[in-house]
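Report on the following structure.
Right after this comes chain A.
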Amino acid sequence: MIRVALAVLRKDLLVELRTKESVPAMALFSLVTYVVFRFGLDRTSLEGDLAAGVLVVTLLFAAVLGINRLFVAEREQGGFDAFLLAPVDRSALLVAKALALLVFLVAVEVVAVPAFVVLLLGPAFDPAALVVLALADVGIAVIGTLASALAVQTRARDLIVPLVALPLLVPLVIATAQGLSPLLSEGGGGLDAGWLAVLGLYDTVFVLLSYAVFDFLLED
Partner candidate 1 sequence: MLYGKRLRGLAVASALVLSVAFALAFFYAPLDADQGFVQKIFYLHVPMAIVCLGGFIFGGICAIGLLRTGDRKWDLRSYVAIHLSLILGVGVLLTGMIWAKASWGSWWVWEEPTLVAFLVAFLLYATYQPLRFSIEDPEKQARYAAVFAVVAGAFVPLNFLAVRLAESLVHPRVLTATGGTMPGAMRLTFIVAVVGMTGLFVTLWKYEMASKNATFRLRALRRRLGDDELPPARRSAAPAAPS
Partner candidate 2 sequence: MPALPLDEAGKYVAGAYVVFLLLILVYVAIMAGRLSRLERELGELDDAVARRTPPSASSNGHDPAERVSAREGDR
């Protein structure tokens, strides 16, 4: 299964490299959102829970853009049929797509997080925040893949994706924002193991849940 998942992942990254459909748009969107927050909040620098909130919400909405497009090529260019005709484990597609989304998210954050630090963050950036973000990315990737697979066969994909994904991500937003907030404060506390545990647990539950239901989204 891992061999097949890697083949699909390689194909997805290759397509993204060719079309540049998702990552550049997501990164650009994050930058624009910072500017919007700058004026919407009328602040030139943020710290603490406000900084954590702005960062998480921006990344989340950027992720929704990627989630929207995740399965579109499969549906419109016959990728689902081709995959289903092959004698392979169907869960490989879930693994591959979640990994692809994870790669996209990390790629976006390579741009979006430094930009946030430069443009909006008041206090110095604590690298421990990257641990929290990494755990959040895993959760967004898994839940996003599930929501995308659920929505791609509907006629209102662009609407269904955020409506399904955002409520499912609320607990993750809570834990991420709470975990990040002390790390983005002036002389604030360190990494809170409690919130990391919540994030890790939430990720694990959704990995298992997605694995259990994903096959049903591929039939027929």
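Assume a contact is a pair of C-beta atoms (placed from the backbone, for glycine too) under 8 Å apart; a residue touches a chain by one contact, two chains touch by 3 or more; residues count from 1.
Selection rule: all candidates are chains of the complex that A comes from, given by their letters.
Just so we're clear, the structure is a prediction, and the values are computed from it rather than from any experiment.
Visitor: Pick the one that touches chain A in this complex: which of 1 or 2 is it?
Guide: Answer for chain A: candidate 1.
Visitor: Quick check on the complex: what are the chain A residues that touch candidate 1?
Guide: 146, 150-151, 153-156, 159-160, 163-164, 167-168, 170-171, 174-175, 178, 198, 202, 205, 209, 212-213, 216-217, 219-220
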